[in-house]
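To keep things clear, I will list the structure first and then write my remarks on it.
Heads up, one of the protein chains got dropped from this complex, but the rest are sitting where they should.
So that you can tell them apart, the chains are marked A, B and C in the order they are listed, and the count of residues begins at 1 in each.
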Amino acid sequence: MKDVQNEPDHRNIDLTKVGIKGIKYPMNVLDRANKTQATVATVNMYVHLAHRFKGTHMSRFVEVLNEYCSDLNLSSFFEMLDRIKKILDAPAANLEICFPYFMKKRAPVSGVASMMEYTCKYVGEIHGADRKLFVTVDVPVCTLCPCSKEISAQGAHNQRGIVSVTVRFKDFFWIEELIETVENSASSEVFALLKREDEKFITEQAYDRPMFVEDVVREVTDKLKRDPRFTTFSVEAENFESIHNHSAYAYTEVNT
Amino acid sequence: MKDVQNEPDHRNIDLTKVGIKGIKYPMNVLDRANKTQATVATVNMYVHLAHRFKGTHMSRFVEVLNEYCSDLNLSSFFEMLDRIKKILDAPAANLEICFPYFMKKRAPVSGVASMMEYTCKYVGEIHGADRKLFVTVDVPVCTLCPCSKEISAQGAHNQRGIVSVTVRFKDFFWIEELIETVENSASSEVFALLKREDEKFITEQAYDRPMFVEDVVREVTDKLKRDPRFTTFSVEAENFESIHNHSAYAYTEVNT
Amino acid sequence: MKDVQNEPDHRNIDLTKVGIKGIKYPMNVLDRANKTQATVATVNMYVHLAHRFKGTHMSRFVEVLNEYCSDLNLSSFFEMLDRIKKILDAPAANLEICFPYFMKKRAPVSGVASMMEYTCKYVGEIHGADRKLFVTVDVPVCTLCPCSKEISAQGAHNQRGIVSVTVRFKDFFWIEELIETVENSASSEVFALLKREDEKFITEQAYDRPMFVEDVVREVTDKLKRDPRFTTFSVEAENFESIHNHSAYAYTEVNT
Partner (left out) sequence: MKDVQNEPDHRNIDLTKVGIKGIKYPMNVLDRANKTQATVATVNMYVHLAHRFKGTHMSRFVEVLNEYCSDLNLSSFFEMLDRIKKILDAPAANLEICFPYFMKKRAPVSGVASMMEYTCKYVGEIHGADRKLFVTVDVPVCTLCPCSKEISAQGAHNQRGIVSVTVRFKDFFWIEELIETVENSASSEVFALLKREDEKFITEQAYDRPMFVEDVVREVTDKLKRDPRFTTFSVEAENFESIHNHSAYAYTEVNT
């Protein structure tokens, strides 16, 4: 059968990224507490396509995914990128893997345990000898508004928010460390399971630590700047405001 | 050209609903303050297909949509259903129209105005001589947890929630009336624009009116039961809990 | 600490469903090929709340989820419902569990294997002695339009579609059996990995088996009617039309 993809193309246009997008695949990822954790990832895989080729061979991406889905970690991620680049004979390759990740958390007073979900993302690129990897984790938190507390006789509006941290790093770190950094930088943490004594604790803690989205982003930024493992990072926070039907938002990035 | 859809089918299976789904269309809807309001609707249109026909004629649904999109109200909705049923020679027809709807609201103290978005849905059916129409409106509100207030030294967790009301009715009502009923049944209303004095008011009001999702559903239910225009209705409330990463939920339905 | 939820309510309104919604949890589910499969479920858990109680105890739902998440199957599903009903002292309980489910599939000619994702849902209720369980599976397929084939000199428009089957049953069945029934009732199956010889096979097979959404629903319905295990079922098909920006849709239900 004819290999149509391999035919020449005369429009003289390189394509930055060509590949497959939005494939869902079962995957085992690294877990600090249990060594590995089974999850369901959404994966995008691309290569740079030189102008002389009409198309790429999409099925090969899935073959690489098959090979690596049983063991994803920071080092196998780059092996996967190398493999894509090689098997598709490309000058550059991109890989994006997004998955829900669970950590067992204990409630602050009762100590009851439950599983808390975070969204993680690995986004990486190999371009010739250059290698880049960005790790993102989305952490739900609770924030209580300092302005509302200050001006009101009693109470203060508070809400769930999502803090999203993206890092480049030069030394190994655990996803769990990033999560803990964020959870210590909000008005309070969020849990799947809280008994009444925990709810009291969380409510009072949030009231004692009022924070704007701006404060949350600055707190996380301040902590990550002191950690020499992270060379570049960004922090964003979005509050699903309890008194509005839209979000409050803050974002910053640091290049050290 | 052959009319494949009109060919006979021998499997002897009636289809309850056949048609088009998820078409987006510009639409003018009835507005209490301004007579009409331009919006963008998502529309599903179906007919019952008798077992003897292979298929329906999908293009005719869009022709009906073209005819009626410039003026949607409670009565043109049934005209639209009649037209679908007739043009497709069907024993029954279904129509679902969902759209964002805006009301101008004034902040409670400063009086500054802004536009607040609600999601509305009309779901109707004509089956022989039977006609049914359900109107739904989703109203964002703020709820403050009575348990958290009671057990905590200060503050109380609160959050945005959505209250969704669906009604059948025998006399005309305005969408705006349903919205107001819901907004008066939560810890506080939600606004697009609040100045500092409004934020103080809302914070204190919510603290003074703590309500579970259960309370919100019961308050709305209690009010709708006293309104003779509504023959059947359901009320649901979902709180995007500020201390959890999941929702608290309550639902009930009443048939009077 | 005061139990606010347990306080009396005087509005005299029963609530049909009260509980938690949208919690994501890691879960092990039954798998025909590998005994169990790890996945990530989205769970809703509700109880009926009698009019005399102010609220339910939301944390207990998560405690039940903790107990059962390591082993979900058709029988532990009812144990879970019983446990919710008992622990919350309720006359009725509802449970909805939705999760991505993977099956290894082999391409039709090359035989290369890949993982294919389906969405499964268990929705059940215990009401006094009554027990109901509906199992739904969403199966992506390819459909080729019989009208387009008939009237065109060459080619025919085709597209991805989703067929969603919901069943009540009196005897055990495998999710995999439902999936196979659907995949045999479309113009062709859909795969994560196809080599060139497979793509040829699939393209030609689809061209030889043109089917409207109406045909797909009737084919699946016809097969399920002959299976005595299923007492009630519904079948719906949605085509993401390649020539429109909306879907074609068909639905039917059978009560035997």
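Methods note: contacts are C-beta pairs under 8 Å (C-beta built on N, C-alpha and C of every residue); 3 or more make two chains touch, one makes a residue touch a chain.
Model, not experiment: these values are computed from the prediction.
In the full assembly, the chain not pictured is in contact with A, B, C, by the touch criterion defined above.
Touch with the chain omitted from the figure is made, among B:25, B:78, B:134 or B:173, by B:25.
Only one of C:51, C:127, C:160 or C:225 touches the chain withheld from this view, namely C:160. Mapped onto chain B, contacts with the missing chain fall at residues 1, 3, 23-26, 37-40, 59, 62-63, 66, 69, 100, 102, 112-115, 117, 192-197, 200. Counting the whole complex, the residues of chain C in touch with the unshown chain are 116-117, 140, 142, 144-145, 147-149, 151-160, 188, 190-192, 194, 196, 199-200, 202-204, 206-207, 240-246. By the touch rule set out above, chain A reaches the unshown chain at residues 1-2, 4-5, 9, 11, 13-24, 44, 46, 49, 54-56, 58, 146-147, 150-151, 212-215, 217-219, 221-222, 238, 244-253.
Operating definition for what follows: only the chains that are shown with their structure count from here on.
Interface chain A/chain C: over half of the residue numbers present appear on both copies, so the contact uses mostly the same residues. The innermost chain, defined by the distance from its C-alpha mean to the mean of all protein C-alpha atoms, is C. Chain B and chain C have centres, each the mean of its CA atoms, that are 25 Å apart. Centre-to-centre separation between chain A and chain B, using Cα means, comes to 34 Å. Between chain A and chain C, the centres computed from C-alpha atoms are 28 Å apart. For chain A, residues that reach two or more other chains under the stated contact definition are 117, 192, 194, 196, 200.
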